[in-house]
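Only a single protein chain was left out; the remaining protein chains are all shown in position.
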Amino acid sequence: MTLRTYVISRILLTIPMIFILLTMVFLVIRVLPGDPVLLHFEKQENPAAMEEMRHRLGLDRPLWVQYFDYVAGLFRGDLGESMQDYSSVTQQILSAFPATLELAIFSMIIAVSIGIFLGVEASKGYGKTRDNVIRVFGIVTYAIPVFFLGMVFQMVFGLGLHWLPVGLRLPPRMDLPSGLNVGSLHFSTGLYTIDGLLEGNVYKFVEALRYLALPSLTLGLVLSGVFIRLTRSNMFETLRLDYVTAARARGLSETTVTYGYALRNAFLPVLTMMGLQFATLLGGAILTETTFSWPGLGRYIVDRINFRDYTAIQGAVVFFGIFVSVVSLVVDLLYAYLDPRIRL
Amino acid sequence: MVSQPLLSVNGLTVEYWARRGKVRAVEDVSFSIDKSETLGVVGESGCGKSTLGLSLMRLVPYPGRIVKGKILLKGRDVLGFSASEMRNLRGKDISYVFQDPMTSLNPVKKIGAHFVELIRAHEPRVSEKDAVVRTRKLLRDVGIQSERIGDYPHQLSGGMRQRVMIALAIALNPSLVIADEPTTALDVIVQAKILDLLNALRDTYGMALVLITHDLSIVLERSDRIIVMYAGHMVEYARSEDIYRNPQHPYTQGLLKAIPNVELDEQTLNAIAGSPPDLLNLPKGCRFWPRCYCAKEKCREEEPRLTCTGPDHYVRCGKYEEGE
Amino acid sequence: MDEPKVKKSMLSSLIPGLSSLSQRGLAGWLVVLGFIMVASIVVVTAISPWVVPYNPSQINVGKPLLSPNSQFLFGTNDLGQDVFSRVLSGGGIMLEVSILSVIICLLIGVPLGLFSSYAGGVVDRFFCLIMDSIYAFPGLVLAIAIAAMLGRGVTNMALSIAVVYVPSYFRVIRSQVLSIKEMPYVEAANAAGAKGRTVLSRYIFPNVVPSIVVVATVNFADAILTAAGLTFIGLGVSVDIPDWGWDLTNGRRLLSSGAWWVIAYPGLMIILLALGFTLMGEGLSEMANPRLRE
Partner (left out) sequence: MKDTKAIGRMTIVGIVIVIIIIAGVAGYYFTMPTTKLKETLVMGTTDSVESCLDPARAYDYFGWEIIQSLGCGLVEYKAGATGSVDDIVPSLAASWNVSDDGLVWTFNLKQGVKYEDGTEFNATHVKYTFDRGIGIDDEDGAFVGIGYGGIINNVTVTSTYVAKFYLKIPFAAFLSLLACQASYIVDPAYAPMTSVVVYAEGNARGSHPMGLGPYKLANWTRTAGKDYEMRLEANANYWNASGGYPKTKKMILKFYADSTGLALAIQAQEIDIAFRQLGATDINTMKTNTNLKVWEGTGAFIQYLVLQEKYAPFNNTIIRQAVGAAINRTTIVDTVFLGQAQKLYSMIPIGMFGHTDAFLTLGDPNYTKTRELLADLGYNETNKLSFKLWYETSGHYPSSPQQAQVLKSSLEASGVIAVTLDYADWPSFRTHRQNEDMDAYILGWYPDYIDPDDYIQPFVDSSGGSWIHHNYNNSEMDKLIAWARGNTTAAARSSLYSQIQNLMVEDCPMIPTYQGSAYAVTTLKIKGVYLDITQSWRHWLLYAEE
């Protein structure tokens, strides 16, 4: 099948999934017990006020109407207004997202590079000590609660050795990076590392990295196990394939054989796994953000749960869902592009 | 007269160390090849002929290893080579054509890339451009339009891929090419073509050829000498016409009988009864006796030695041991 | 005719595996090791009421925040409770939640998987779509949302975790069934006109069991970690029951005062438990489908 048809079908597949997801979240939030409006008020002595709010949030309408409003709103990119301070949930989420994105990207980079490196190392000898050690390492990292690892890092590298900061995204005294400013036009990504560079301020960039180090290392390490395992097994499979032996028989160097032949083919499954693991990663991000007081979406959800801010929780969860689906879509398309057998 | 052979193998023994014990896939094999001559290696699957082929390039897959023997290429002991020396040797002095062309090319690399990579790995000073030029010529030599240089393996037919493999094998015109069942994965018409191509190239490039196959008929007319292997042993080693006219080992005779003979209108095709032994628990004595029509008490007791029964004719069978 | 043979080959991947572990190399040892870890933790938690040196919920058994010493092996927490006693008896919640959630998953995922894949066609496609969309979703996020809506308590935690992991059961079962459906003896049975239910229960289900065991084992670890996560963001259980999850959460406030022992020990226990199950799962799965065995 051609790339075009593949892309189209893949996108078509994504749409119903997102819809199911939306519906699921809606049901979870609306159908499960608890009256959001009641929960909002300190004193519930003024039924008029509660009615007014119920109306304002459209909760006085029948469920199916609410559902359609909600879906329609989503298409307008409107996730409703926070029940705690009536401000736009969309705006709140977008303001929190860059922090999460930055954390996610760096964690993923760390996880994948650790995973691939160790996976390849392990694959250099099945059942040898090195292999087993790496394997066990992978299994152990998988079994560590991410927030526990985070706290340990905070204690060791933050409190103990004073190497790295353990909270926030930049030193308190430092102004937030402004991003790119050319004359009147202003462009910033909200990713402090990138904005720092755009601003041409290397110091900020470095600081941003320092503050990013522990959180992303924590999350990346916990996630690396999956990639180690996957790379390892794929490497073993590809390393036994004829074309690898053939390459050796042509006298190509081990590096070329391992990376150019074995890994290049073992990498595609790893790529798909990246797509899948992104979901896990965002889950872990919630806990990591809470541990490192990282001002991202994860902490947003946790805060809102404490406020019982239904619209916000719903919005954030949906946003996560859509984001993940989009990422996995992109990854799959990338896969299709990278794998010549699908491309064409 | 003592002219040094291109490759001479002496008492080569290869073992696989599986969890359940050691397996001798190749045991005490000795032979030699001269420049631009063809050696056929024949035997049922699992007789160790592929292992033999690979071991010549020290590519025996884990957990196998060469435990005994000597491999002399132009007088230099290959087993003594360092890793880098081996790399230089592989593909440049000896090259290998694998059984299944479908899986022998890197699916994510273009055809051309394979060549360029190979050439520049061995001749780093060659520029990309020149490498490409050479590649086009090589492809033409093996009968593929050079436009295919930009294709991916999966875009080529099996036969074409095998041609590519061959082209790769001869790219640095090595003195020896080992072809391991180069045609079994292909359909009959293509088979002949590929084999002829190999022969043609052998003549033009003047290289020696080791042709490994399970099909005696293929090697009979195409090779100068033939090794017949059974259960890791070299049971007979002789010039092909000797093998054809006077096969001495019962197994060889069996193989010959199994070839459909066109001249005879009266067909008596009788395959050898039974199946090769499990290398993990070999029968005591001669490894072939359970299937041998003329097995004697002695065969069950002691393992026969390789005996010379004529000019360049060696057999491993009790019948021909002196004292008979 | 060759039904018994196939059946055996599937099951043998498991039962003899357990019997003759040592020959299974690393895989075998993984299972043994994991089993020992889990078993010992379960036992400790079970007998803890009789062996704890102090009542784990009793405050001020010692001064607050004593570092580990001869009297309090693991030190004391901010309320002067004995960390050691709490570590011994704190596994209850984790185990309850994980066991419960795995049971729920089995009860929902397995039948659904069997049915859907055996029925095939539209039904199958429908279920797959739903399961995939749950599966693709950030598990913890979903669990948190559901748990937050359901409110506190072991059952609710287990439920919210189960929802997230049912798909992984579903998928495994399904892929298994699809392959087994093609097995000659199943087709023979179908040809012989056996009823769908019979085929499912007598021919297919027994062969799915090994992979179910594997999934469940691995899932235990996930369940435990998720439960810990839920507790960490305050969706756990009431504080008068000692619980590692809560101790970790609580210990976080004490981090800045350097009281490492308050979190270290409960943290390690959670790791041990999760690790135990992961090791078992790893070993079992390698036995069930020996891809890389020589």
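Observations
Per-chain residue numbering starts at 1, and chain names A, B and C are given in the order in which the chains are listed.
Here is the rule we go by: a contact is a pair of C-beta atoms (placed from the backbone, for glycine too) under 8 Å apart; a residue touches a chain by one contact, two chains touch by 3 or more.
Predicted model, so just to flag it, every value in this text is computed and none were measured.
Considering the full assembly, A:Y86 is the residue among A:F19, A:Y86 or A:Y337 that touches the omitted chain.
Residue-wise, the contact with the chain that is not shown comes from A:M174, picked out of A:I105, A:M174, A:L271 or A:A336.
Summary of contacts with the chain left out: across C:T45, C:S168 or C:N250, the touching residue is C:N250.
Interface residues of subunit C with the unshown chain, by the touch rule above, are 57-60, 64-65, 78-80, 151-152, 234, 238-240, 246, 250, 252-259. Along subunit A, the points of touch with the absent chain fall at residues 34-35, 38-46, 49-50, 53, 82, 84-87, 91-93, 95-96, 99, 154, 158-159, 162, 165-168, 171-174, 176, 200-204, 206, 290, 292-293, 295-297, 299-300, 303-309, 312.
Keep this in mind: only the chains that are shown with their structure count from here on.
Centre-to-centre separation of subunit A and subunit B, using mean CA positions: 53 Å. Spacing of subunit A relative to subunit C, judged by their CA centroids, is 24 angstrom. Each of the following residues of subunit A touches two or more other chains: 126.
None of the residues of subunit B touches two or more other chains. Subunit A contributes residues 16-18, 20-21, 24-25, 28-29, 32-34, 126-127, 132, 135, 139-140, 142-148, 151-152, 154-155, 159, 233, 236-237, 276, 279-280, 282-284, 286-287, 290-291, 301-302, 305-306, 313, 317, 320-321, 324-325, 328 to its touches with subunit C in the complex. Within the complex formed with subunit A, the subunit C residues making contact are 25-26, 129-130, 132-134, 136-142, 144-146, 148-151, 221, 225, 228-229, 232-235, 248, 251-252, 255-256, 258, 260, 263-264, 267, 270-271, 274-275, 278-279, 282, 291-292, 294.
Interface residues of subunit B, counted against subunit A in their complex, comprise 54, 57, 59, 61-62, 86-92, 95-96, 98-100, 103-109, 117-118, 121-122, 152, 154, 165, 168.
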